[in-house]
Structures are given as C-alpha cells and as structure tokens.
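All protein chains but one are shown in place.
Residue numbering begins at 1 within each chain, and the chains themselves are lettered A, B, C, D, E, F and G in the order written.
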Amino acid sequence: MTVTDSQKMAYVAAQAADARVNLQFETEDGMTLNMGPQHPATHGTLRIVAQLDGEQVVRCEPIPGYMHRGYEKLCEVRTYPQVTTLINRIDWLGSFANEVPFILAAEKLMDVEAPPRAQVIRTILFELSRLGNISLFLGDLGIQLGGITIGFYAFRDREFVLNQIEAATGGRFHPNFDRIGGLKDDLPKGWIAETHLAMERMRRLCDEFEELVLGNEIFQARTRGIGVIPTDIATSYGMSGANLRATGVDWDLRRDACPPGLSYDLADWKVWTHPDGDSYARTWIRLQEVRESTHIVDQLLDSIPAGPIMAKVPRIIKVPEGEAWVATENPLGEMGYYVVSKGDLVPFRVKIRSASFNNISVVPWVTRGVFVPDVITILASLYFILGDIDR
Amino acid sequence: MSVLAVTEVLVAQNIAFAIIALGVVVAGVRLVTTENVVHAALWLVVVLAGIAGLYILLAAEFTAIVQVLVYIGAIVVLFLFGIMLTRARLGEGETVNERMRIPALVIAVAMFGLMAYSLWGYFGSTELEVVGRSTAELGQTTAQVADSLFLTYLIPFEVVSVLLLAALTGAIVLARRD
Amino acid sequence: MPKVPGMVKGLGVTFRTMVETLKPSGGPATVQYPHEKEEPSPRARGVIALHEENCTACMLCSRECPDWCIYIEAHKTLAPPRRAGGKPRQVNQLDRFAIDYSLCMYCGICVEVCPFEALFWSPEYEFSEVSIADLLHEKERLGEWMETVPDFEAYEAGSEAKGKKVPR
Amino acid sequence: MRTWLTAGRVIRLSSADTPTTESSEDVVEAVRDERREALAERLTTVLGDAVVETHIRPGDDLWVRVNREAWAEVAEASRNRLGLRFFDFLSAIDWLPSPFGRDMDAQEDLDAGASSSEPAPIVTGYAGGDTRFQLLARLFDIDEHIGVTFKADLPDEDLSAPTWTGTFLGAEWHERETWEMFGISFTGNRNLVHLYLPGAFEGNPLRKDFPLLARRVKPWPGIVDVEPMPGADEEADGDEAGAS
Amino acid sequence: MGLVESGKLPKPLTQLLSLSRKYSLWVYQWGLACCAIEMGSAFASPRYDVMRLGVIPFPASPRQADLVVISGTVTDKMAPAVKRLYDQMPDPKYVISMGSCANCGGPYWDSYSVTKGVDQIIPVDVYVPGCPPRPEALLEGIVLLQERIGREDMADRWKGDPIVVG
Amino acid sequence: MSGLIFAIELAYWQQTLIKVLVAAVLIPTTALILGIVFLFKMMSWMQSRMGPQEAGPRGLLQLAADGLKFLQKEDIIPDRADRFVFKAAPVVVLASTFLTYVILPAGPDLVIENLPTGIFFAMAVSSLSVVGVLMAGWASSNKYALMGGLRAGGQLIAYELPLILAVMGVVIQAGSLSMQDIVWAQADGSMFGFGGLGLPFVITQVLAFFIFMAAIQAELTQPPFDMPVAESEVVGGFHVEYTGFRFLFFFLGEFATAFAFAAIAATLFLGGWWVPGVDPNSALANVVGPIALFVKIMVVAFLIFWFRFTYPRFREDQLQRFAWKYLIPLALANITITGILVVVL
Amino acid sequence: MLLNQFLLLAAVLFCIGVYGVLTRRNGVMVLMSIELILNAVNINLIAFGTYLSDATGQAFALFIIAVAAAEVGVGLAIVLMLFRNRRSIDIDAVDQLKG
Partner (left out) sequence: MLLTDISPLLSVTTAGESYSDFVRSYLTVAIFGLLALGMVATLLGVGSFIRPNRPQPGKYLTYESGVDPVGEAWPQTQVRYYIFALLFVIFDVEAVFIFPWATRLDGETELVDSSGNVFEVLAPYGSYGLVKMLLFIAVLALGLVYAWRKKVLRWM
C-alpha cells in the first residue's frame, strides 16, 4: 500500500498543527490533557485540550475540524435536489430535520407552499427525527456517566423510530425525503398505527430513563450545579434549543417562529423550561422534549388531511434570485440556512447555521475551573453532533 | 522431635533467611543509590516485604501482616503519591549529593563495623530457640500482642492515638493549599 | 448522600429487564443475524437494481447523481419499429451500466429521475466485499438485484399518490 | 395524562397563546411590514450614519447594510440598546460569480468556464453592496421575535473588520471560521487560527475562485463514455437541455 | 521469533488459534461520523447485539483492540490520527471500512478536506458499502471478516509488510 | 507424632503441589465463570440481549477464545514506558489476588492455609494491589494511565479502610481472625435461642455488610466507583497501554478479585461453606461446603454486578467524600455499637 | 537460627539507611532512608521479642510503625510544602536558605 504525496503532505501538516496546539498549551506546571480526536467522551472526533491543575481545568479548548467536510462549498456545486441529499448528513442523527429548513428556504424563494398533507407528514417526520436524535442523547449521557445499561435501552427503542422513518422514507438515517413543494412519496399503509406504537415505546424509554438515570442520586450529584450557564452568556454565544431553554428562556422556534411549511399549530403541546442552567436542567429539558414530541406525533398522526403531497413545481428546479433565511427548531437547537440564489440550478451561497457550532463554542467558558469528570458531563449534556459543529 | 527433622527445619529456615537477607540488602542498596525516585519506592517495597518475611521467620505473625498492610499498603502509597506530586523526573542525576558520597560511605561502613563487632561480642552464636515450640509459647500470637498492648502498655497505646492525631493535624495544616 | 428510592428504582429496572429477557414469552430484542434475518421495510434503500430493458441510456441518472458514480456507455442502433409498419427507431444500446457502490451515497436521486422506470431500489444489504473493486457492480450484477425488488406497497388512507408496478 | 414531575416554571401552552407578535404567516399579503420598518427606523436613529441601506421583505426579514468601520458599534448598540441579544451567526459572502460554474465537466459548464476569462459583473443581493466580499451576520430578538441580517462591504485591498467578540462571546469561532474560509481578518480577535482545516492548509475554500480539484480531475462518467453520434436524439436530449 | 511466523506450527493448532481469533474480535470503540451511529447500533442495540458474534466492544484504547471499524468520513485533518491509532494497535489487527466515506470519500468525493478513502492510509480487510450501511450490513461485513480470518494464512498475516507513512 | 515429621514433611510438599495445581486451575476458572456468567450473560440479559452466542455452545467459550486470542497478540511496551515496572505491575496485582485465595475456606478442611490471622491477612494482601495499580499507571508514562492510576490509588486506599473497619464487627463477634473460626462462629450461633439456622452475621451486622459491599464495589473499581477506569475519561485508566496477555492479567485479575471478595463476603456474612442442616463435623460438609460457598458467592457476585450495570459513576471527590464522610464514620459507629452490645449482652 | 543473623542484618540495613540519609538530596529519598533505619530497629525488637518469648517486642514494633506513619505523613507534608514554595525538593537548597 502506498501513500500519495498529497496524503503525506496532509499528514505532516496535520501533525504540525497538532504540535502547535500542544505547544500553546504546554506550560511550566500543571499538565495538558488531550481528549480526542479519538476519545470516547467526544462522540468521535472532537478534540478537547485541557490544561489541568491537578484534576481541575485551568483552560479548556475544544478543537473542532476533524470532521470538517466542506458542506458550504459543496452546496455551491450541487443542484438543489443534490443539496438536499447532502445536507441531511450535517446532523446525522436528525437527518430529516436538516433537510427541512433548507427546503423551506428554497420554497420561500420560489414562493411555493407544500400541500397540507405534506406539511403534516413533514412535521411528523421532523419530530420523529428529533426522537431518534434525543433518544440517543439519553442513552449516550448514561454511557458517558458510566451507566451503560440505559445506552442499550436507548438503542433498543430508538430502532422502532428508525423503523418508522425507514418505512416511510426508505432511509434509516438519511431520508432525502423532503422536496421543494412537498414530499417525495406518500406514507405506506399501516404506518400510522405502527408509529403510534413506536411512540408508546419511546414514552416507556423515557420512564426507564427517569428511573434509571434521572432519578438516581448519583446522577443528580454529578449533574446538579455543574456547568451552569446563565441566560445572557447563552444568548451571547448563540446557544439554542434545549440548552437555551435550560437557562430559563422560554423560546422555541416551533412555537414562536414556526416558518410556514410546518404545522405545529395543529398539536397541543408544551415548551418546557428549567431555571437552573446546569447539566441536570439540560438533561431534564431534553427528556421532557422527547415526551412532548411523542405527544405531538400522536396528535398529528390523527389529523393528517387527505390530499396530494406535492405542490406544482417545475421538474427542473431553478430558484429565483433572492436571499432567504429560514431557521427551525432542530433536535440540537436552532438550525438555519441562509440561502443566496442567483436564479441558477445551484445555490449561490449557503450559509449553514448549525446549532452545535454555537452550543459547543461555550465550552471554554463553562469549563473553566471545573474538574475533569465534569468536563465529560458538561460535554455530554450540551449534546453535540460532530457533523453539526464541523459541517 | 527427631534430630533429622530439627536439622531439616533449621536448614530450611536458614535458606529462607539467606534468600530474604540477600534480597533485602540488595534492594536496600539499590534503594539508596538509584536515580529514579519511583524505583526507589519500589525497592522499598521489596525491602519491606523481605522484612515481613523475616518477621514470619521470627514467628511475629501479626507484625508481619501489619508490615504489609501499613508499610506497603499505606506508607509506600503515601510515598508514591508524594513523589508523583513533586514530579520526580527520570535520570536527573541531581538526586545524589556527590560531595557526601565518600564520607557517607566511610561513616556507614565504620558504623557497621562497630555494631558488628559489639553484636558479635555480646550475642556470639546465641541460638533462637524456636523450633518445636508453639507460637504461643514464643509469646508471639495476636492475642498475646493484644494483651501486651492493652494491658501492659496501655498508656503508650493511648499516647499513640494522640500522636497520630497530632501528625494528622500537622500534615493537614502543612499540605493544605491556602 | 444516597437516598434509597432513586437507586433502588434503578435496580428494579435492570432486574425487570433481565427477567423479561429470560422469560420465554418476552425474550431478548435480538435478531440472531447470520441465522435469521429481519426483513427491512420494502422502501429501504439497500441496493439499486437495473431493469435493463427499460433503460434508454438517457444519461439522466448519471448526470443527476451527486457522486458521479454511475458509469454508462452506449451506442446508437436501430431498433424494430414500435408499431407494425412504422419506420425503425434510433435507440441507444446500453454497452455498460455500472454503479460504484463504494462511492454511491444511496440518495436515490438516480431512481427518482429515471424517466423510464429502469432503476429500482432493493432492500438487500448484504454485499460487503473484501476487495473494493468488487463493489463496482456491472449491469449483469445490477440486473440480478432485480429479483429482490419488492412490489410497491399500498399507500396510507387519504393518499392521492398512485401505486406503480415493478416490471418483472 | 402527564404523570411525570413538573419542574421549573409553569409554562404556557403553545396552542393556548401562540404569540401574536410573530405574524409572518398573517402578513404574507401585506405589502408593508410595520414591525420591521419600525425596527429599521430605530436602527437608523441609534446607529446614525453607519447604516448605509436597509431592505425589507415584508413578513420575512430585514436586511441592514452598515459601514465596515461601525461594525463593532453595530453589535454593541444592537445588543445593548435594541434588544437584539441573540447571536445567530456571522459569516461572509463572496459575490464573485464562480469562474468554474458548477465545476462539472459538462458542456454547459465548460461554457461558463470559458466566460470566466473576462470576469463576470458582480451582482450583490438584498440591501445592495459595492464590493466583492460582504460580511454577513444575523442577530435576533428573542422577546420580540424579530431578527436582523447585517451586511457590511469589505474593500478588496483591506479584508478586515472590527471584531464582535467584545459584544458577543460566540462570535469568536464564527470569526475564525470566516477568516479561514474567506481570508477576512478581524481586528481585535487575537485568536485567528485555523478552526477546521489542518494548519498548513492553503487557500480560502469558500472564495469562489477556490477550485475543487476532485471535480476538475475526475472525468464525468456520463459525458466521457458516450460517443456523441451525429443525428437527433429524441426525448433524452430534451430533458438534458432542461437539466442544464 | 514466533513459531507461527516460520509457518512451523501444526495444522490443527493453527486452526484452533484462528478459531479463537475469529470468535474473539475486540473492537475498538471509535466512530467518525454518521456511520458511527449505525456502528453504535450494531454494537449497542440489543436488536443487533454484535457481542453474539464474539465481537466485543470493550476497549476504548487501541492497545487492546483487534479490529477497528473505520466508520465514517476520514478528513485530511483526521487522517494522521487514524494512521496513528492503527499503528498503535497490536498485531494481528483487522480493519473494516464502513460506509461510502471510508471506502472512497462517498458524498464528499469532491470536497477539499476529505481523504478519499481510508485505504489510502491503512490496509482494509473488508469494505462494507452503504451510506450508512445498515447495522446488519456491518454484521455481514463482520461475518465475512470472520470467514476470512478462519482461513487466513497466519504466517502471511504475521509477516505482512509494515506500512510506512512519511 | 515426632516420628512422623519426615512423612509430614513429604506430605507438605505433596500437599503444596496439589494446592498450587488446584489454585492454578481454579483461580482462572473462577475468573472465567464470573466473566461469562455476569459480564457477558447477565449484563446482556439486563440489556435485553443475549450476549455471546457463537463461540462454543451458547457462547460459553467466549472468554476461552478471548484468552487464546490474547495469547496471539503482539506484546507492545511503549517507548516511553519504564520497562521493568511496566512488566512487574501485572504480577503485583495478580499476586495480590492469588494471595487472597490462600485463606478462603471452602469446607471444614478445604482451605489452602488456615492462617490464624486469616481475614487480617486477606485485607493486607488485597491492599498490595494499590501498589500494582500505581506502578502500572506510572510506568505507562501515559497521562490517562497516570490519572487513572492515581485515581485508582486514591480510591483503593479510601475504601480499604471501610473494608477493614466493616470486618471488625464480625471479628468482634467471632472473637477470632481466622476465617474458619468465623464460619464456625456463625454455625454455632443462634438466633433468638434458635440455633437451627445458626447466625449468619449478615443479620447482626447489616450495617457492616452494607459497608463491606460498598467497599468491595469500590475496591473492584466497578460502577458506581469506576472513575479510575472510566472509559469516557481516562480511556480505561491504568491499563490503557497494556496489550495482549498483560492486559488480560488485569482484566481477569479483576474478576478473580471479584470472586475472592465475594467469597470473603460470603464467608464473613453469609456463613461461608456452612449449610444449615449439615453437620459441620461430618465429612459431608467437605462435599456440600464448596457447593454452598459457590452458591453464596454467586449471590454476592450477582449483587456486585447488578450494581455495576445499573448505576452511573461517582465523581472522584464525591466517592472520596462518600468514603470519608459516610462509610468510615458508620463503620466506626458499627464497631462501637457491636463492641458495646457484645460486652453488655 | 542465630539471633545474630537478624541483628547483623538489621545493622546492615541501618547503615544503608544512614548512607542514604547522608547522600541523598531529594527530600523524599531521605524519608525513605529513614524508613530503612526504622525498619532495622523493628527487626531488632522482634528478634529480641522472639528470643525472650515475649510479645513486648511486637508491641513496640507496632508503636514504631505508628510513629513511622506519623513521621512520613508530616515529613512528606513538609517536603510538599517546600516543593510548592520553591519548586524543588532539594534539601540542600533549604540549607542555603538558612545560611
């Protein structure tokens, strides 16, 4: 096996970059702890460099980029349908939710609107991807804290949600199901009933999580009062989603600024907030969110209107000139696309505002002075997906 | 007890003693000469374990186990923590005071000569009469140690508690970061 | 520190699960993979099958594929007329049709854009290879996948979508 | 049916009082958007000359183009005086039309490539613009549910702007990203180092003139392999023409 | 010098040894991108339960691993780490490349920051196609690998040329 | 008697040989049993799956396959490691485990050596593993290993104390340090004048039992006390650099130690090899004893692993606090109360 | 076994300890050498205890172990304090401080 020259160069370059970071952190006393790029606590490929005094963190810097795949550039050379299938890999756990804001932005520019049936199904799938995403959070949090069993339960019950997503869209992970002006296909027979059952399973998972982890005194001791983020810090970092709601801000894009094209107003549900802003609060909020999501899905399933699933759009999609910003409440937080079109087959510029990027940039601030084990809980409770940070 | 058996026990004892003594002395020498402080602590473990073996040979079971429990299990650990706290570097060569080496050697050898001379003079080839007696007869069972501690030396025993308390408070005051 | 209830409840959950797993009626959630296989849903995007007769080598799939992983070679020939008496049509004769499954991102765009219903999704997923070159499926292999293509399922109530048929 | 504990404040039901403040759907018909106009007005009064141009798409969004020099004050004033406390993102746009088109080897793209020899005119988007590079940032008011997209022109010869990190802590990473992707530097942000790319990476990927090598090197499978034959092609060609 | 390397071990013994390697593949918990989640499903979901096959996902450090599943996108920034961690695994070691990204760049074949296939930096034993491959597909890849291990020539594997980078 | 010395001498070597062989087979076997039954099977069941299935019938040979596999793994000693200490560390840990087995009685005569200071000896040798762990952590010259080793060291010593102090209550009641005597004391005891069931000390020493269980959980670095080996932080802790069989020594050593501790707990609190209804003086006790002990050990081990698979982990300082603020004062109180009761009653 | 075996071994250890105390500049090493000396004393105590068939030897050995524990505790604390304040555990440096 040989290695190409470019590979060699990249190798050397990357080593040099790593070394520089190390140098920066190397000081007279204390020790520099490197977590990642391969480290179980960093979901793969985030790198955390922490300068320690004993077990206390003096300075901690996340180093992203190990998963940078260049979406924004790639979007400029792909047609709109091709972009749809690419961007659902950003937050790979809530793939369908990634497609939606982009599609909505394109719809806004083209001035089309999906038919009601498509809107409701879209919303259902959006919530299903949220379930698939956050249920993994619940499991992963347990694993990070040493209670591995809940991880298995989460994976077990998550399968039911994935099954439903696959049955409808054909992809467990990357559905590529959302289309400008509607959806690719209609639901298969029997899907609604089965989804109801899956929701039951999810609620059971929530109960199990509550009993196994959330109610556990050890867990509470590990998370309460750890990693407190005050509201103004959160907004100044642009944190969003459950992380923001855990600081007491009553703000949910689904309710407060739902872009046209999603039908959250058909369901009766609740936005939860928690005043503490600590790791526990973030976990708690997400747990409640899962429960609310199951209720939203249940309600929407019963109110799918009959009708077409696709509005009239030209076969070859050319989006008229203009700029549009659409943000939705994705599982990880606010995800927005700023789409600039020049009336071409391809978008001129797509700025992807992903939630984790902002959420995780708070890490240096919040980990100052905490202990190494707390870094793990804080990271786990902030909940990030590497693809969502690095894009 | 047959003559054969007594000799055999004696031989076994002496072999054991020889092995242990050799180990202890070698480890002790390595302990004071090694450059690496962590290695020194580990040599100390060898010395201490060897000495525990000696205690067993002397039928002092309880102290032997205390030796393992307190010395190896606690004091060495304390040493290791202390070393890791002070960032013991490898091979720095600065740990030995070169100036003192020869004088120290002279002093040590001289002291040993003096002691050996006087010990030999006093005790000559006094036998330790252990074979064929029970540990109780040797006065070394745990129960007898307990009686010695709690009946005979009660005051020192209580003083030990105060001493430990003092050491504890003192060390906390010293080691606390203010 | 540890109050009893929360920790005891947790013990209950794990114990319950264990009992459930061991109960003959409950059983584990496991599918014993190599011995028994779970049927993926009919829409699952496992592998793309090619119905060669339908393909006109129009290149649409190849053009729209974001990964450029469909290789098509064709040449023009004359085909017998559709209706009796008509004049012979000029058609593209497919020489090569290959999908590089090591590169394909399983997005389904090719299947979607094909105007002649020549490409289908099959939920098959067992085609790992020891050598990466074997992941380039030529049209014969793609044709074999056709057998595994499931029929389209019916739609949920209230749908206006029309069901299609899989050519066999 | 909710049996689980409630914690934290009691929260209103979304459907009970979906806030009337957000009215994007209701005012689609409306030509005017009073809320955004009022905000634009306030911005102009607070920022004074710094505002170069504003643009409103009724019921959708507000674009404000400001002076580069006032870039830092814009953030400060927006956050402290206008209530735009939520920091969404900060980035930039390169308005240069891509010299490579879609970077496909396809016929139509080769044409685009050909035309790139003489630079195509730069056309900027909403709220106008005079330069190739434009900063782009978005702030949001969580209480009023209204957001503003800020833009600022950057002259080619001095691609730099004051930093926002003094006001929005989260801007640091965004500025690093922008620096890395566009080569725009931010005075005051001392931490401008590579965020995503390996340290020795050269070039600014999001600039339009940064080529994607793989797309240029790999032969496009569909085009190369077909020998074009003289003579008309019926249905397929029509589609292709449309697809281009 | 190992006996195996010289190929002098009797047949039944090598078979036994191969059998043990086949059924004890400690796999290194390391995911790179979306595929990692499907790998996680295969490892941690009771529905797939990779432990049945003797693939034990305990080790978090490469030192105790036999198998690494490169699941996801390898970026140029990540490539040295991939290589390093592969190096740090003790021989005999196996690699499964999971998903289009790891196979040859996948959806990011034209990206400026993605390595076009992990086999450019480390040798791969089995390629699992998919984006992401279903957990079952990974299981199939593992079964394939196990078959391969079952009949591999130990002497060859032991002697295989070391790969040198840079 | 004296004439037999020579014969006994021979018998001693024969006996010792037998003992060594038995131990050499038994100790790994116990580790394998615990590993298979609890780590692979029970854990899987608790997570609603099946665990290993393919290796051997129902996957029961999984660990055997693992062992054989690890034998074939390359032996890597990192460049920066301190080679000698690196190699010695597993031996120390293993020796600590082996020595604990010496005093475990499986029947009235089935004991390797019935030392008069039995339980005290066990406590002392189990504290040796701290040194081994610190050696491993330090010698790897790896940050995770060092942090893990120090954490483990700090934790092992913190919980060594509750362990020792919890034993004290039993010792007071039994009036002896010998493991056999403790079993006899339980066999001879009576509950409210009813001697049929004896008096397993778990009844009088509930508090001590609780403390003991918590402490062995910590000594085994199992959740909720597994911060030293936490995978999500220090990537396995002190054995992060160990490969192949050297790693397996730690891995299996952990289970062998778990077995030994479970056996100690079973002996101290559940009556050890003694079964109600079997005359402890009869030869039958030597047959039933090991079985009874095994069952009791499995019960205790089940508890240990049940906790392990259920709880998240404490933070390092929390578990230290837990030991110093709760377990140790409780254990001291337990000694006091037991002492008072024993003297007064 | 001769009593002298033990006594002489103790003497050797004692002298090694003395050598260590004199030559080592590292505070921790000095403490370890002191442990050697204390252990030498303990061997003597126990040997005499056994010789005289009396548990007193062990009792005193226990006391010495307790004292040793206290000594190491305080001694290391002092070394640590020195290290914290002066970033060195060279005890000669302390002398210089005095002089």
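We take it that a contact is a pair of C-beta atoms (placed from the backbone, for glycine too) under 8 Å apart; a residue touches a chain by one contact, two chains touch by 3 or more.
Everything numeric in this text was worked out from a predicted model, so none of it was measured.
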Quiz item: Among the options F:179, F:199 or F:328, which residue touches the chain absent from this view?
Solution: F:328
Quiz item: From the list E:29, E:61, E:97 or E:146, which touches the chain that is not on show?
Solution: E:61
Quiz prompt | Residue of F:32, F:50, F:65 or F:168 touching the missing chain in the full complex | solution = F:168
Quiz prompt | Residues of chain E in contact with the chain not shown | solution = 1-5, 9, 17, 61-63, 80-85, 87-88, 90-92, 157-160, 162-164
Exercise. In the full complex, which bits of chain G touch the chain not displayed? Write them out.
Key: 62, 65-66, 69-70, 72-73, 76-77, 80, 84
Quiz item: At which residues does chain B meet the chain that is not included here?
Solution: 9, 12-13, 16, 53, 56-57, 59, 61-62, 66, 69-70, 73-75, 77-78, 81-82, 84-90, 130-138, 141-147, 149-150, 154, 157-158, 160-162, 164-165, 167-169, 171-172, 175-177
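We adopt the following convention: only the chains that are shown with their structure count from here on.
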Quiz item: Looking at A-C and D-E, which one has the bigger number of contacting C-beta pairs?
Solution: A-C
Exercise. Measure off the straight-line distance from the CA centroid of chain C to the CA centroid of chain E, and report it in whole Å.
Key: 25
Quiz item: If you average the CA atoms of chain A and of chain D, how many Å lie between those two points?
Solution: 21
Quiz item: Between chain C and chain D, what is the gap in Å from one C-alpha centre to the other?
Solution: 36
Quiz item: When you check chain B against every other chain, which residues touch at least two of them?
Solution: 62, 66, 74, 141
Practice problem: Any chance you could list the residues of chain D touching two or more other chains? | Solution: 103, 196-198, 201, 205, 210, 212, 215, 218, 243
Practice problem: Over in the complex, which chain A residues touch chain C? Could you list them? | Solution: 78-79, 81-82, 85-86, 117, 149, 153, 156, 163, 166-172, 174, 176, 184-192, 208, 211-213, 215-218, 220-221, 304-309
Practice problem: Spell out the residues on chain E that touch chain C in their complex, using ranges where they run on. | Solution: 45-49, 52-53, 100, 103-107, 109, 117, 119, 124-131, 133-134, 136-137, 139-141, 143-144, 148
Quiz prompt | Residue ranges of chain A touching chain D (in the complex, touch as defined) | solution = 9-10, 12-14, 16-17, 20, 64-65, 68, 70, 72-74, 76-79, 108, 206, 210, 232-233, 235-240, 248-252, 254-257, 259-260, 264-265, 267-276, 281, 284, 288, 291, 315-316, 321-325, 327, 334, 336, 338, 340, 342, 345-346, 349, 351, 353, 357-358, 361-362, 365, 390
